[in-house]
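The complex is shown incomplete by one protein chain, all other protein chains being positioned as in the whole.
Letters A and B name the chains as they come in the text, with residue numbers starting at 1 for each one.
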Amino acid sequence: MQAASSIGTSLDFFLFVSFALFTIGAIGAMTRKNMIVLLMCIELMLNAVNLMLVTFSTYYGNGDAQIFVFFTMVVAAAEATVGLSIIIMAYRNLKSIDIDMYNQLKN
Amino acid sequence: MAKDLTLLLLLALPLLGFAVNGLFGKNLPKIMVGSLATGVVFAAFLLATTLFSGLHGTQIVHLFNIIDFDQLQINASFQIDALSVWMTLIITGIGSLIHLFSMGYMSHDEGYHKFFTYLNLFIFSMLLLVLGSNYFVLFFGWEGVGMCSYLLISFHYNDAQKGLANSLAGRKAFIMNRIGDVGLLLALFMLLGQFNTLEFLQIGAAVQQNTALQGGAMFFITLSLFIAATGKSAQIPLFTWLPDAMAGPTPVSALIHAATMVTAGIYLTVRSNFLFELAPFTKDIMLYVGLATTLFAAFMALRQNDIKKVLAYSTVSQLGLMFVALGFGAYTVALFHVTTHAFFKALLFLGSGSVIHGMHEEQDIRKMGGLAKLMPVTHFTFLIGTMAISGIPFLSGFFSKDEIMAQALHHNSFAYVVLVIAVTMTAIYMFRLYFLTFHGAFRGGEALKSKVHESGLSMTLPLVLLAVLSIFGGLLNLPGLFFKGAAHWFDHYLSHSTFGLSEVHNVHLDFNTSIGLMLFASAVAIGVMIWAYLNYAKRGALAKEDTALSGWERLSAQKLYVDEIYHAAFVKPLLALSHFIGKVVDIQILRNGIYALADGILHSANLTRKWQTGFLSSYLFWMIFGLITFIAYYILKLSVWH
Partner (left out) sequence: MSLQIISIILGSLTLASALMVVLSKHPIRSVIYLVVTFFFITSMYIMMNAQFLAIVNMIVYAGAIMVLFLFVLMLLNLNKEMEPMNTKGAQLAAFIAGGSLFLVLITALKDTLILGQTYRQQDNSIGLVKELGNLLFTKYVVAFELTSILFIAAMVGAILLAKREKQIIE
């Protein structure tokens, strides 16, 4: 295979993108205070992991990882549903979606 | 009936009495409680006589295994031989008489059923002690009698005036006994280490086969056994509990603290004779401790004014006499004296109990006098007891003491001289007690005098029986001078089937020395009796008040200040140490240390609590930080350290 020189199609490129996506998601989760954006950043990180799983699945020629990604999506969908309902609920209580307002458990 | 069945029944009967009285005694009528308790002990005595009559050789009755693993095997088994059966006879015989006496003596007591429960338990424990075929069963009995002794000494613990003193006396006895028990335990462990068994016969056989054992091990084992004996049998330095133990009811003093339990130490020594024979140094220690005890205790008894205290010191003194005999290796002689002593000391104690009962709990001889006419039976029997213990010729004490004196004269003339002094003092304090109590004028006041009465039949009957035994007890072991055929029956009886005793032979002095010895002893005893009669009965000398005592009298009355010395030497330093630990170690170090630790945790917790900001972003930050560390660790592990 002459793929060693072809950067575009080599699998480590996808891994690189996956890591970058994860990092961006993490930075977003740390900097932003809007709860909805935070949820989006978490979705971003989840997708980064999915991408990585698919990359390894392709590398090993094994479908199990892709099934795992499928289940991840299932869980992510459920998580987004519940998470968003919680945000609605929280907004009703404090009229704010600033995450730092919700620190009542601290003391 | 088979022997083993007899033996088990013999053990079970007092236990049955204990269980029934302990569980249901409160709701049973007094007469039933007393009859049951007395009945089981008397039945045990009858069983013991059948054992005695059918005795030949040594027999082991195996019941079950207590401990059984690897090489160690400890059995609950019992040994029927001359020694154990003889002790059983004394315990159940004297025991049933004293039970009978207690029925009258304790009749007004609230703890009637409790008293008989304890007494039956004591009889059971004591039988366990003497019948056990190994040191382990003996130890069980040993602890059992110690506990019963404690319970019975502090029997009147809630008495309004003397409750506290009674409890303290019980505690003292318990602690003193505990010191001795440590000795016994040590001996047990050493025996296990040396012989890998605790059975008397097996140890005996091992000792006889291997005479190379005479080294230090034997010395330490026998010394530990002797320490145990000093605790139980009230020898110097552990004797001070016995006089205090007189706080218990008088039948208890008679049974436990005169006739049976205190002789457990002598029994232990006789049982272990094969060990002591290999440890001459321990025997020497025993001899001199016995000598010192008999002398000092007799001295202390001279100026006691409590009727029971005199008898208590007398008991200590007589026990010392027995240890002197043991120190000479004259085991049968010691046991002979145990027997006669059980007769006359039980008689004296019961007599004093009868006096105290008739005097309505008055124990001070300064308040007595002239009781001979008021209590004729008690007076007569008490006189016999006094004469027996003082060594008036042809009473039981005369023979048994004379044997010991003969041994002393043969082995060690210094010991003989000391014994003569002690025996003379014995006669002096006993006759002083007798004359002050029963002769002269009544000193307790007219009000009391009108209430003094002779005790009932249940109390006088044991007195009479014991008086008979005290008179004729000496026939058991007549010296060789009279009735050659019947002489030394007891020696032969014991030596016949008790392990080790057949190896030991008592010295028998020649005819002239024996006669001389007896004449001298008789002269001393009779001389003292006449002197006491002249001094106390004729001249009317009275017991002095504490303030009027001269130098040596004060020393005697204050018991040579032994209690005070012990208090200063052991109790006070211990108290100071406890105080130090309680005030300094506990508070300064332990409590403050724990407080400091708690404060430190609180402060550090307050510091780390700041970390919990409640802001999600900071948590995320730390999470990422952890993630980085985690991955970095694995990268380093794989690339750098690999």
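The rule is simple: a contact is a pair of C-beta atoms (placed from the backbone, for glycine too) under 8 Å apart; a residue touches a chain by one contact, two chains touch by 3 or more.
Since the structure is predicted, the reported quantities are computational estimates derived from the model, not experimental observations.
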- Message: What shown chains come into contact with the chain that's not displayed?
- Response: A, B
- Query: Any idea which of B:L23, B:L164, B:V417 or B:L627 touches the chain not displayed?
  - Reply: B:L627
- Spell out, residue by residue, where the missing chain touches subunit B. 617, 621, 624-625, 627-628, 631-632, 634-635, 638-639
- Message: For subunit A, which positions touch the chain that isn't shown here?
- Response: 1, 3-4, 6-17, 19-28, 30-34, 36-37, 39-41, 43-44, 47, 50-51, 54-59, 61-64, 66-67, 69-71, 73-82, 84-89, 91-92, 96-98, 100
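Heads up, the rule we're going with is that only the chains that are shown with their structure count from here on.
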- Message: On a C-alpha centroid basis, what's the spacing between subunit A and subunit B, in Å?
- Response: 87
- Item | subunit B-touching residues of subunit A, taken from the complex the two chains share | 26, 29-31, 33, 38, 99-100, 103, 105-106
- subunit A-facing residues of subunit B, complex: 612-617, 620-621, 624
